[in-house]
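Part of the complex only, each chain left as placed.
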Amino acid sequence: MSEPAMENILHAALLAAGEPLSVERLQSVFPDEAMPEKKAVEMALQRLQQSLEGSGVELRQVASGYRLQVPEVYAPWVARLWEEKPTRYSRAVLETLAIIAYRQPITRGEIEEIRGVALSSQIMRTLQERGWIRVAGHRDAPGRPAVFATTRDFLDYFNLSSLRDLPTLMEIAEPGPEHPELDLEVPVQGGE
Amino acid sequence: MSEPTAGELLEPEVVATVRGEPFAELPRDLYIPPDALEVFLETFEGPLDLLLYLIRRQNLDILDIPIAEITRQYMAYVDLMKDLRLELAAEYLVMAAMLAEIKSRMLLPRPPSADEDEEHDPRAELVRRLREYEQFKEAGSDLDNLPRVARDIFPASAAAPSLRPATRAPQVDLAELLAAFAEVLERAQMFSHHQIQREALSVRERMSETLTRLDGERFLALTDLLRAEEGRAGVVVTFLAILELLKASLVELVQAEPFAPLYLRSGALMSEGEGVVV
């Protein structure tokens, strides 16, 4: 029997994995002596994407690689498979997460300063348990406070391939002197 | 969607977007039924959030806050919280003190010849913080609107075929092999005094080859092992290999009668074998 097309092999691997796979990982499903170039894998992924168009699944690049996923339009149907409603997060959690995402690396004290309230350790624990944030280091300041950053899982979870894909921060009404420009690398266009 | 539990972390975002919600139509005199008020007040994420709400509700310009009026309203809410014995975070009181201070500084006559008056607006720092907070409040809700795994998008998976466990064999390079050999020899020299000499690998190879051929054919004429195309060097190598094999008792040479052809046979057969051993 002849060998299946590369895009079919990738399709099979991605579905069997059920999680994002990096190009390196996709290359490694081929035997050493027949390992395709990165470029060839990327081209096969492109063919796969095209072949999936208009079906119940799409290929998407997220932070930790490529993932086959059921697109948003199917959510109303798919959600009915499960009794449980998806978790909702409190405003406190979302605001804290947003501050960390846009201002990372950032200390707990700095988060509190922006929000104007003490940060409950419950919130930080929730975010860490979800694997969305991690301690990225310690600031060289009295007490050596931990600085927090978001993880690749965070990006994967929110369907983003990099921090650059985050929605741009709301424009400040007037060019205030305080925050001339916000610090997202290239806040070109948000979301999809 | 009603009645979020106080302080619960994963509570629904119920009344959070206060603007436009029923609560936004609070009577100016601040009277609301205590139950509703409790829910209302607990939706604030802190003094900045409350202040922002007061400003936005009245469509006030954040850059030009009527500080006296806002302070009065803010204090009224804080008092209400106290009356309701809501757990009042210390930050609310700190903010109250800050507002009072700004108010009093606004009342002081400003030195007319001061440098840029803008910079000395006592409200500046408060405005900066309010705007920054508002940005992230918005960002938090933007984040919530992003398509999210398990809510809007679902990782696709299918049953994997039955898998034989695969293990990838370790990789070795030639230099490693040589280094290992060198080390062994070095060690061996420490144990024994006999000098291990540099080997003629071609002889070793021919030894292995010969054994392999014998494995299949049991007997081989000596002449079959010699290949003319290898020339003299080849013949020498083969002879040396055979001598080595003989010495190691891996093969024997047999001859049916004097001057008959010499045959090589595998050592494995020797116990059953007969014939003249040369």
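First chain written, first letter: the chains are A and B, and each begins at residue 1.
Criterion: a contact is a pair of C-beta atoms (placed from the backbone, for glycine too) under 8 Å apart; a residue touches a chain by one contact, two chains touch by 3 or more.
This is a predicted model, so every value here is computed, not measured.
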| item | value |
| --- | --- |
| Copies of each displayed chain within the entire complex, written as a formula | A x2, B x1 |
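Note that in this section only the chains that are shown with their structure count from here on.
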| item | value |
| --- | --- |
| Length of the line joining the C-alpha centres of chain A and chain B, rounded to whole Å | 13 |
| Residues of chain B defined as touching chain A within the complex | 8-13, 16, 43, 45-49, 62-63, 89-91, 95, 127-129, 131-144, 146-161, 168 |
| Residues of chain A touching chain B in the complex | 14-19, 32, 57, 67-72, 74-75, 78-79, 86-99, 101-102, 114-118, 120, 122-123, 126, 156-160, 166-167, 169-170, 172-174, 176, 178-179, 182, 190-192 |
